[in-house]
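As structure tokens, the structure follows; a few thoughts come after it.
One protein chain is absent from this view; the other protein chains keep their places.
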Amino acid sequence: MKLRSLSLALMAGSMFAANAQADSVFVGHLVDYTGPTAFVGTFYGPGVADAVKFINANGGVGGTTIELETVDYAYKVPDAIANYKRWQGKGMVAMQGWGTGDTEALISFVAKDEIPVYSASYSAHLTDPTGANPATKKPAPYNFFYGPSYSDACRALVQWAAGDAKEKGIEKPGFLHTGDNHPYPNAPKEACAAYAEELGMTVATPVVVPLKPGDFKAQCLTIKESGAQYVFMGNLGGSVVSLLKSCGTVGVDVTYMGNVWAGDYKTVESSEAKQIIFPSSTPFFGQDVPGMETVKAILAGGGGEVGDRPTHHYIRGVCSAFYMKEAMEWAKENGGITGANIKKGMYVKKDWVPAGLEGVCLPSNWTEKDHRGLMTVAINRGAFVDGQVKIDRIEEIDLPRRDDWLGQ
Amino acid sequence: MGHVPNPRPAGDFRTSYIGDTALFKTRFEGRAALAIILALVIAAPFLSNYVLSQLILIGIYSIAALGLNILVGITGQISLGHGAFFGFGAFASAWIVSSFGIPAIIAIPLAGVLTTAVGMIFGVPAARIKGLYLAIATLASQFILEDFFARADWFSGGVYGALAARPSIFGFPLDTDLRYFFLVLFWTVVSIVAVTNLLRSRDGRALVAVRDHYLSAEIMGVNLTKYRILSFGISSFFAGLAGALFGHYLEFVSVEGFTILLSIQFLAMIIIGGLGSVYGTILGVIFVLLLPQVMENVAASAAYLVPALAAGKAYIKEMSVGAAIILFLIFEPEGLIHRWRVIRASWKLFPFAR
Partner (left out) sequence: MNTELLLQLLINGVIVGMLYGVVAMCFVLIYKSTQVVNFAQGEFLVLGGWVCLTLVVQMGLPFIIAFLFSLVFMAAFGILVQQIILRPLIGEPIISVIMVTIGLSIFMQSLMNWIFGNDAKRFPDIFGSFSVITIGGLNVETAYVMSLVLSLLIMVVFYFFFRFTRHGLAMRATAFNQQIAQSLGISVKQTFAMAWAISALVSGIAGVVMGIVSAVSNSLAFVGIKVFPAVIVGGLDSIVGAVVGGLIIGVLENLAEFVDGEYLHIGNLYTIAPFYVLIIILMIKPYGLFGTKDIERI
């Protein structure tokens, strides 16, 4: 029993040592570099970290440096919560989060503690800050993310599919959702199916495909049997690659549409897919837009974890960090950098593009009643042709800001 | 389960049966336990949020691990599904609150009762099988329950999880970690006393008899089926109680939190702490909870010398858990509590012992 009190004393001692310095603010950063979502986590996480490094090297937030602590929690929700508690004790003003599981678990904590969270989970549940939509289970006043929600991205894909089907002359196109029985793949499941039905598509019974890669021939046979022409893949990384491979073997001839995390050049490359349609909310690395120079500078000065050709997840990480930074700037001039002020800072600008990232981060609007920052979805087609990955932007869809879609 | 040295000092003879079954072996032990509880109560308001949250987690995991220790350490059964029962308790409490409007403070023990029922159902195969077959049967129950959580919208809220608001006592909300800490402390103490008490009762001795040799126990008149299922029930009760406390602490119950890894973690806690020992369980919980955090710091400082280690921090953290299990089983199969007894004995016998 002595051990217990001894370890307590040790822990207590270590707490006093870590006091924040005068002119810096503390931001916690959850990443998954080693867990089930590491396939994309190893791009998004460095995006945030490198951007913060760049911000600090260029004057910080009006002279205040951002002290960022990055923790790889390997997608374990209890670990995320333990770290959150520890950070909260260190006086965290904002957090850069990651997955659907932990972000949703932290909703009520961050609301109570007034700490804005910029998650990489784009679950539509996080977009209703006041619970204005009666269907919202739990309002999420302190949750933000950059980009369209999973539901909105999927709706855009469905809208594109409906148009594509009309062009191809398919009478009654079929839509099918695949994904694991898991919060992340399921996030857009119902919303997207409802919209597909609204657009006159037949919605087939969803097929459960595990989030871990494997041999999915049995599932592919079911997909083939369903007769759907447009298959949405809610999983990411290895699982999507496996599904494309297995279905290729079995001979399932459909149009595959991926979630934003399921589509990047690495997925196309390793699956050697004939075609995969996926949404995006930034240009790809190296594309000719004014803000790309800043992204290149961030990459050059960064930790170098992502090589010289990061996927667009890296760029979304950069945008997420910059929106936070500009909100902090406003907060600093209006009463100091606190969680509550950062939240207010998010509502100030209209059609907001962070300075230096023109063309990279798309104009976004957050309001006190609506946290759907972006309703514009770019639709891309990735293909593996002659040993080369080819990605084309095929359409840009502006979704209406419908009230019944808020938080759903 | 191996040889445990007699913790009693020489010359301290038990002269009555009552003395032999006392809750605390020595008077000092009782005072020390009381002093630690008092110290925790007094110190709590001055602890940082982080320390408090660690203490709460230690309390919650201790309750669940105690339950597992009854099953594994005392009765000699094996369960690879304890994490799922822990999860069941968390969902059950949230479900009781939201469906029946019963206050959370009452729902927490009720969830334990509900989990007892489920544990007994899954314990039925245990009446017939043992050892490895039982291990695999409980592994199956782990996967079946996990699947059930993700599917049963009416019960668990499906994949979106369930909300579990913090309880309140007579209108006094336990909404800060400090207030919640006292609730967890209360249940931890109750559980420790209950388990210690169980061990000195007729039922406790029957469970130990089942562990030591089930056939001999049966011949001596112990109803095997009854006690095997009973021990599943008791262990599930503590798992459910702890799960409910965990759910209301996080205020949100997610289907992802209760995987096979959690079950393994519970097993690691009792093995590292010491099978069959109440205080060992608590030591094991502290060890397993703090080990990854300590390793994280160790790896971070080692990375200054060998930069290659920086990228492997997370892996080192995970590996340390596996390595700890292996090393303890090879070098200290009786757990930390045994080490503690050895240290205590050598202090007492100084300079006659190493």
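Chains: A and B, in written order; residue numbering restarts at 1 for each.
Note that a residue touches a chain if its C-beta (ideal position, glycine included) is under 8 Å from a C-beta of that chain, and two chains touch if they have at least 3 such contacts.
What you are looking at is a predicted structure, and each value in this text was computed from that prediction instead of being measured.
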{"item": "Partners of the unshown chain among those that are drawn", "value": "A, B"}
{"item": "Chain not shown: contacting residue from B:Arg200, B:His213 or B:Lys348", "value": "B:His213"}
{"item": "Of B:Ala22, B:Leu139, B:Ala165 or B:Leu198, the residue in touch with the unshown chain", "value": "B:Leu139"}
{"item": "Contacting the left-out chain in the complete assembly, out of A:Asp23, A:Glu197, A:Glu225 or A:Asp403", "value": "A:Glu225"}
{"item": "Residue touching the undisplayed chain, where the options are B:Ile58, B:Leu110, B:Leu241 or B:Leu267", "value": "B:Leu267"}
{"item": "Residues from chain A at the interface with the omitted partner, ascending", "value": "34, 38-39, 180-181, 205-208, 210, 212-219, 221-222, 225-226, 237-238, 241-242, 245-246, 249-251, 270"}
{"item": "Chain not shown, touching residues in chain B", "value": "1, 72, 76, 78, 124-125, 128-129, 131-133, 135-137, 139-141, 143-144, 147, 151, 213, 215-216, 219, 264, 267-268, 271, 275, 312, 315-316, 318-319, 321-326, 329-330, 333"}
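One rule holds in what follows: only the chains that are shown with their structure count from here on.
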{"item": "Distance from chain B to chain A - Cα centre to Cα centre, in angstrom", "value": "36"}
{"item": "Residues on chain A engaged by chain B in the complex (per definition of touch)", "value": "1, 3-5, 7-8, 11-12, 15, 33-34, 72, 74-75, 77-78, 81-82, 85-86, 88-89, 101, 104-109, 112, 125, 137-138, 181-183, 186"}
{"item": "Contact footprint of chain A on chain B as seen in their complex", "value": "32-33, 36, 39, 47-51, 53-55, 57, 147, 150-151, 158-161, 163, 175, 177, 250-252, 254-257, 279, 282-283, 286, 290, 313-315, 318, 336, 340"}
